[in-house]
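Notes follow the structure.
The chains shown are only part of the set, and none of them has been moved.
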Amino acid sequence: SEDDDEGASPSSAVLSAFKTFQVELDTKHDKYERLVKLSRDITIESKRTIFLLHRVTSVPDAKEVLAEADLKLDGVRLKIRQIAEELRGEDLYQFHKAFTPGIQEYVEAVSFQHFIRHRSLISLEEINARLVFLKEDKAETKDPAEQQRMQVLTFQVTPTDYLLGVADLTGELMRMCISSVGNGDIDTPFQLSQFLRQIYDGFSYIGNTGPYEVSKKLHTLKQSLGKVEDACYTLRVRGSEIPKHMLADVFSSRAALIDPDEGVA
Amino acid sequence: MSVTEMFSNIQGFLSADQDVREDIRKVVQVLEQTAREILTVLQSVHQPSGFKDIPSKCLRARELFCTVRNQIGDLKTKFPADQYYRFHEHWRFVLQRVTFLAAFVVYLESETLVTREEVAQILGIEVDRERGFHLDIEDYLAGVLIMASELSRLAVNSVTAGDYGRPLRISTFINELDSGFRLLNLKNDPLRKRYDGLKYDVKKIEEVVYDLSIRGLAKEPETGGDK
């Protein structure tokens, strides 16, 4: 009938529009899923790196551990590169929820390694500098400028993810402090307390102006600082019972007692 | 760079971010005000007297959309163009509202489904993300679903106003829309929830058509003449 014909043609207009919508929605959703999976992988490997790094308090030479961590973090960066590829030409924030847990864990791992190496806080810029990737495969265009542009792929950690990663770092630092005391290392705890206090001051300076997730971590951060301060206090109180020069002797002989080869430098 | 400096930098970033959000919130507030005004204009079609001068109401709404365009134009200047999704939550709600209003106007004018391109044009924004402030597909769909619910109300009220042809045309239209949505794979998100509501709109309109049918009041929609 006429009705049928007339009805069919706009009908297919709407339906064909919706068919393109379907493709668009599915594409987005699939991308999101792939990012979630990459994020989970990054989380696991970063956590393992952190565990590995904790070994520095008990081995004679930190270099080996740090080198091993480098290898692991290289692997993580390959995954971040995959994220960057997924995000090429996209608005990063559209998929941010998908990969933020993994990136925070990576910040935690990489800043932990940095602290062990340099006894300082890695900056956001330094982190991002390591997330500039060169494309290995040949670009399809022959325009050199275009080729140049195509060959560089960057990933930008957001300041908030950086802050949240650093907030979690303090938990690891606290663990490291307790381990150090347990291994007779009397310098690291004081360095750590100084460093943690700076981070704590930094976070209190930011206070509740940051995002809610940051404020939420303040309490744990304060607890970690408290534990580190308590450890330093204990070292001081116990150290008070003998003159200072003797203290070093005691600890070095102590270290010798356990294992002569394992004195931490 | 010392820890203190680093945190100062970050604090700078956070403050800037908050300022941007504050700016956005203010523009969004006036945009909401305009949206409520357009709604008031269009709501009057539900009243018995309102059915007479739909065209003039649409004209009035079209005028107000100029204001909307200006306000969205203002909104665009408040944040870096490529960070749309960073602040998306701030304008998402109001953008869905004005999309609904645009879709409603277009429906009242021509009884057709507004395309995403048309909405974008009415709002003075883009369809493609790459080209600037754009209409996210989910927001477009949400706006369309709000309109569907308004149409089910319109079907009811047009009977009250004595217009027995309109419900049948609405029924055809909304059924087509429903078929379109069935093609989509929605997640368990707000859009899915809204889409679940569409089924009730379809049902309500069907009931109106039924009521008209059993009373012999249903006439073939004279679509040709109305458009």
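By written order: A and B. Residues from 1 in each chain.
The rule is short, and it goes like this: a residue touches a chain if its C-beta (ideal position, glycine included) is under 8 Å from a C-beta of that chain, and two chains touch if they have at least 3 such contacts.
All of these numbers come straight from a predicted model, not from anything done at the bench.
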Per-label copy numbers for the whole complex, where each distinct chain appears once: A x2, B x6
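Keep in mind that, in the parts below, only the chains that are shown with their structure count from here on.
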Interchain centroid distance [CA atoms averaged], subunit A/subunit B, Å: 41
Subunit A residues within the subunit B interface of the complex: 3, 6-7, 10-11, 14-15, 17-19, 21-22, 24-26, 29, 89, 91-94, 96, 120-121, 123-124, 159, 162-163, 195, 198-199, 201-203, 205-206, 209-211
Subunit A-touching residues of subunit B, taken from the complex the two chains share: 1, 3-4, 6-11, 13-15, 18, 82-86, 88, 112-113, 115-116, 129-130, 137-138, 141, 172, 176-177, 179-181, 183-187, 220, 223
